[in-house]
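Heads up, one of the protein chains got dropped from this complex, but the rest are sitting where they should.
Labels run A, B and C following the written order; every chain starts at residue 1.
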Amino acid sequence: MPLTSEQQAEVDALRNTRNQTWRAVAPGLEEHLHKTHNVLDHGFIRVIDYMGDDAAICQAARVSYGKGTKSVSNDEGLIRYLMRHWHSTPFEMCEIKLHVKLPVFVARQWIRHRTANVNEYSARYSILDREFYIPAPEALAAQSVENSQGRGQVLSGDEANRVLEILRSDSSRCYGHYEEMLGADDHGKLGLARELARMNLTANVYTQWYWKVDLHNLFHFLRLRADSHAQFEIRVYADAIGKVVADWVPLAYAAFRDYRVGGVNLSAKAADCVRKMLKGETVTQDVSGMSKREWREMCEALQI
Amino acid sequence: MPLTSEQQAEVDALRNTRNQTWRAVAPGLEEHLHKTHNVLDHGFIRVIDYMGDDAAICQAARVSYGKGTKSVSNDEGLIRYLMRHWHSTPFEMCEIKLHVKLPVFVARQWIRHRTANVNEYSARYSILDREFYIPAPEALAAQSVENSQGRGQVLSGDEANRVLEILRSDSSRCYGHYEEMLGADDHGKLGLARELARMNLTANVYTQWYWKVDLHNLFHFLRLRADSHAQFEIRVYADAIGKVVADWVPLAYAAFRDYRVGGVNLSAKAADCVRKMLKGETVTQDVSGMSKREWREMCEALQI
Amino acid sequence: MPLTSEQQAEVDALRNTRNQTWRAVAPGLEEHLHKTHNVLDHGFIRVIDYMGDDAAICQAARVSYGKGTKSVSNDEGLIRYLMRHWHSTPFEMCEIKLHVKLPVFVARQWIRHRTANVNEYSARYSILDREFYIPAPEALAAQSVENSQGRGQVLSGDEANRVLEILRSDSSRCYGHYEEMLGADDHGKLGLARELARMNLTANVYTQWYWKVDLHNLFHFLRLRADSHAQFEIRVYADAIGKVVADWVPLAYAAFRDYRVGGVNLSAKAADCVRKMLKGETVTQDVSGMSKREWREMCEALQI
Partner (left out) sequence: MPLTSEQQAEVDALRNTRNQTWRAVAPGLEEHLHKTHNVLDHGFIRVIDYMGDDAAICQAARVSYGKGTKSVSNDEGLIRYLMRHWHSTPFEMCEIKLHVKLPVFVARQWIRHRTANVNEYSARYSILDREFYIPAPEALAAQSVENSQGRGQVLSGDEANRVLEILRSDSSRCYGHYEEMLGADDHGKLGLARELARMNLTANVYTQWYWKVDLHNLFHFLRLRADSHAQFEIRVYADAIGKVVADWVPLAYAAFRDYRVGGVNLSAKAADCVRKMLKGETVTQDVSGMSKREWREMCEALQI
């Protein structure tokens, strides 16, 4: 159970209090507010607050582009135009704040997205809970043999069992020792400083933070982290956030899917090849100027 | 009249529509929403949207510091502690979006605050209005003789009249020529591109933008721009924003006033002098290690 | 003459002093150091300092990716891989500092690139020079009739002459009044504060700044500002910088040209169309799911 009963009571109280506001409201996101979406075995995301909606993107763009963009009928077209031409500032006008619980090794990847605001649970001040990420059997993947940062086939049988046994016992033993080191007693034991004791915890221990980000930077996060090359354990967070964003700003999210996620970037050389192919010419890798790897990536993307 | 009648109708419509939300609401700021606060002769600020309140700062701090900070009774103490010890991240959890109309030379100072989101009216796309900042008589200051970036006494009589005449006639003539250059007609005149014609406008022409910023960076803006060393024409904007912030996050704003605005920074050398003075020793500039200017600044700050 | 004789003497002195360093050196960029490259009628760029080279990009990437990337033989391949897969952080390891002289209306576009360091000449402290951008005849373009932010055909004859006359006389008159307002005299005239007097200057007046940026953000600047949609007056600066960058980091610049500048981004819908076309199917706009404008943009990019 990711939330403590105390936290759940807080969520329930918040969901029972509805306020009046003169701000714009995104009905689809209101439904998500405060509720937890479980991710991995003990993690979650939940929306704490937000600002703006699809209309706020258009409103800001119209300040920039003036009267030519006034007609309300084409919000969708305007948003698609902004996304297509990399006009990123109107998307920065929306903001979302999430409460996230996640393993430390995922947090270390996540924090590299610098244009965001973060308050993380401090293990200098407070004691971390006894909660660790242990992969589900289908996530227990071998090292890929082709890709030095990827995963290959799923482990099974004795090897899988041994890995799970190691992960469980090491994190548990380390946590037990963490508690032992912290524990002052009445017989003169002082207890190690929390800021030191935490160094004995393994990287699958859970932490939590508040994370606030604007929509432009969130799309950048989603493009990189909801991608098939991202590590599975951060991708599931990105996927959960993506679903929330789809309900928050449906027009912007659809444009993002079309132009960023599902799109194909052709290099100058690849674009040349495609132009020739479309004219009926036969083009091969050795005359394309592209490396074998680039050629293969292009063929896969275009299903040639 | 800073707002067009069309814009005023929009504001009125927004003020007549009240929505329900599960988000936190800052009652003091709700009253400001959408309304214009006039600044200078044609400028204004108005609050378009916001996220968070004093409680949101504490909420984020408590995620970081854990259970030790749970008691609701001491929100004020917690906020003062955060401000005093430069714990800036919880203040980043609040966000505000303003619509600002301002002269271009003010916009050029303002934009140097990089950690903010901006959508400015584009004079490449659209035609600027015929509105210029002309200083009120009491703002018509001479160059300071002591301070190369400051103002001295107020101009009067013929000199003042001549300055006002210049400012009015030059901005007006330039604007007239701007319109003339833009104007295509039916007799073959093409009209100069808007992105070129704008170069003929003077720096007191008004522009407008949406400006979105978190509370930490807004405090930084206010500390520098509501300061007596800031140019009067940006300070009046900072002052107007300061009043809004006081109604939005009263506890954080009071802490900001106490620790940042009204505070005194002593250098190591100045602190040494003060320590000696408090012990009853007599200290003079020549033994202080401070320059004459630093010594004078310290004496003024401490009213010695 | 963009540089004063005093500045030119400084440049000459710097070029006559060569130092020893244990830092990496980019021979191609050393040749540019301190020299001015003229841009527009009075502007310039010149390289003041830099850090890193192509090898520094690889060095940083190899810290990240470890031993698998050690072979020195494939620096080019590594850099192309990083660019292709949007691994931006190694490019941030190179930094360049430029001295730029540019018209104010260009500076206002430029400054929107926030991830850079800037020190601009302050017209609060100092008096601006009497220098204005007046477009060359071939840059005197009419407003585009199709594109609200673009340029159409070049003005000629009387219309061109009238525009040039306006630009010259208005900037000159405004500058003359600027000097007049500033001028204190011995007969009691105080002189208007510099921070106020500057508001009478037109937006084609030249300013200057030091601008420091990392290579990743510089590429982003170049992609947007050396693009055919950028305003001509900023594009010439981007083009001049691009030539310098080509000499500084030839491998990275070539990769940037191939993957960013000359590349084509296909949306999900456009990619679907291309896949079908490559299989020999006939696809038309009305079944493509794309708007007429998007369809046209795709056809132009692929020369269909």
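Definition applied: a residue touches a chain if its C-beta (ideal position, glycine included) is under 8 Å from a C-beta of that chain, and two chains touch if they have at least 3 such contacts.
It should be emphasised that the depicted structure is a prediction, and the values quoted were computed from it without experimental measurement.
Here one chain is not drawn; of C:H34, C:R130, C:R260 or C:K276, the residue touching it is C:H34.
Residue A:N200 is the one among A:N38, A:N200 or A:S291 that touches the chain missing from this view.
Within the whole complex, the absent chain has one touching residue among A:V118, A:L218, A:L266 or A:M290, and that is A:V118.
Screening B:R15, B:R168, B:K243 or B:R275 against the full complex identifies B:R275 as the residue touching the chain left out. Seen from chain B, the chain kept out of the figure touches residues 65, 68, 77, 80, 84-86, 112, 148, 224, 229, 257-259, 261-271, 274-275, 277-278, 291, 294, 301-304. Contact residues of chain C toward the unshown chain are 14-15, 17-25, 30, 33-34, 48-52, 56, 59-61, 63-68, 89-90, 92-93, 95, 97, 99, 117-122, 125-127, 208-210, 212, 214.
As for the chain not pictured, it touches chain A at residues 103-105, 108, 111-112, 114-115, 118, 122, 124-126, 133, 135, 140-144, 148-153, 155, 159, 162-163, 166-167, 170-171, 173-174, 177, 180-182, 184, 189-196, 198-204, 231.
Here is the rule we use: only the chains that are shown with their structure count from here on.
Centre-to-centre separation of chain A and chain C, using mean CA positions: 33 Å. With centres taken as mean Cα positions, chain B sits 34 Å from chain A. Measuring from the averaged C-alpha position of chain B to that of chain C gives a distance of 29 Å.
The multi-chain contact residues of chain B, meaning those touching 2 or more other chains, are 118, 122, 125-126.
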